[in-house]
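Dropping the structure in here first, questions after.
The block that comes next holds subunit A.
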Amino acid sequence: MLSTLGFRTTAVLALAFAFAACNKSSPTPSDTQASSSAATQASGGNITINGAGSSFVYPLLSRWSADYQKVSPTVQINYQSVGSGAGIRQVIAHTVQFGATDGPMTDDQLKEAGAPVLHIPLVMGAIVPTYNLPELPHAIRFTSDALTHIFLGDVKTWNDPKIASANPDLKLPSTPVVVVHRSDGSGSTYIWADYLAKVSPEWKTKVGVATSLNWPVGIGGKGNEGVAGTVRQTPGAIGYVELTYALQNKLPLGEIKNAAGSFIAPTIESVTAAAAGALATLPDDLRYSITNSPGDKAWPASGTTWAIVYQNMPAGPERKSLVSFLRWTLQDGQKACAPLSYAPLPAELVEKAAAKLDLLEPAKK
Partner candidate 1 sequence: MAAVHTGSIATTPTTARRHSLQRRGPPALRGWITLDPLFRKVCAAFGLSIVSLLGFVVYELLRGSSASLARFGASFVFDRIWDPVAEKFGAATFVYGTAVTSVIALLIAVPLGIGIAIFLVEMAPRAVREVAGFLVELLAAIPSIVYGLWGLFVLAPIVRDGLAPVLRTTLGFLPLFTGPSYGLGMLTAGLILAVMVLPFIAAVSRDVLSAVPQMQREGSLALGATKWETIWHVVLPYGRAGISGAVILALGRALGETMAVTMVIGNSPQIVASLFAPGYTMSSVIANEYSEASGQLYLSSLTELGLLLFVVTFAVNGVARLLIWRMSRGAEGSRA
Partner candidate 2 sequence: MKMRASHLTVRYGAKVAIKDVSIDIHANQVLALIGPSGCGKSTFLRSLNRMNDTVPGVSVTGQVQLDGEPIYGPEVDAVLVRRRVGMVFQKSNPFPKSIFENVAYGLRVGGLRERGAVADRVEQALRHAALWDEVKDRLHESGLGLSGGQQQRLCIARALAVEPEVLLMDEPASALDPIATAKVEELVSDLRDQLTIVIVTHNMQQAARVSQRTGFFYMGKLVEVGETTQIFTRPKERETEDYITGRFG
């Protein structure tokens, strides 16, 4: 019995330590000095590059890391899937050489970083609506107005005119709508909310955009699998998941009417099209948002995963290796995207991203 008590105390301590460990977000002089030693250069010229962040991009980065080892055997890419927010914190704390994030760093975060941070797009992703309604002959078509009011909680049944008007040929039931959202802080939530905020001023003021929200309605599931599982379990449920997860698990997906006015099915191509459609308006620092992209075939709830790197990273074999790796992901690496259900970057964006890498380490001519 005493041993059980001891076990509890240990658990409490472990929990508390997890906090203590995660809480070192502000950089200190010693952190900055330690940055060059964060990459361990072992004897024999092997170089390890440490990265951390987005869990969305983790399967792709693991693949890249393995493939890149064949291209450049002396470089080891070590990536930890800790979540975008934690990735940003680790970059700022100089505990990793690069981070990966599904949402660009905010102005506050950049200020906190203390020095310029480069955003290099790696790959595209999309968020798609999935639902649980039996026996419909084809996908439900959602207008942005319908989606906004579903997630604001105003649309309470599936035969609400807001949904039904766009689906005259579907016999929608009067089943109550059950909203399912991500309970864990997530880039998916960020992109979904970002899209809804762009199409609805009401969403922007009432709810806003962040990785975790004060949801007006609905139940939360942890991770894509939590949302998908809850939707599958709950008749009348609607939730949003990553496109890659939805495609791999063959979930029923809805179509969305995009900014150009056409109903678009979520595919890898329509996501790449979203980036292409937004190219004209991309900001210089590449901290863009491509939700509600104007492209004709663009999927409106699309996003990007960026690598983030300090621009003042000291020169040396580590910087060289990191830049080579990132350059490789923009070229050969993009070919690995589609088989894993990720959307590759459009060619023009690859050029802009490569130009950012030139700021760090000029390309070999």
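The candidates were selected such that all candidates are chains of the complex that A comes from, given by their letters.
Note that contacts are C-beta pairs under 8 Å (C-beta built on N, C-alpha and C of every residue); 3 or more make two chains touch, one makes a residue touch a chain; residues count from 1.
Note that the structure is predicted; figures quoted are calculated from it, not measured.
> Check 1 or 2 against subunit A and report the one that touches it in the complex.
1
> Across the complex, what residues on subunit A touch candidate 1?
My answer: residues 1-2, 4-5, 8-9, 11-13, 15-17, 19-20, 22-23, 25, 82-86, 88-89, 106, 108-109, 176, 178, 183-187, 207-215, 218-222, 226, 229-230, 233-234, 237.
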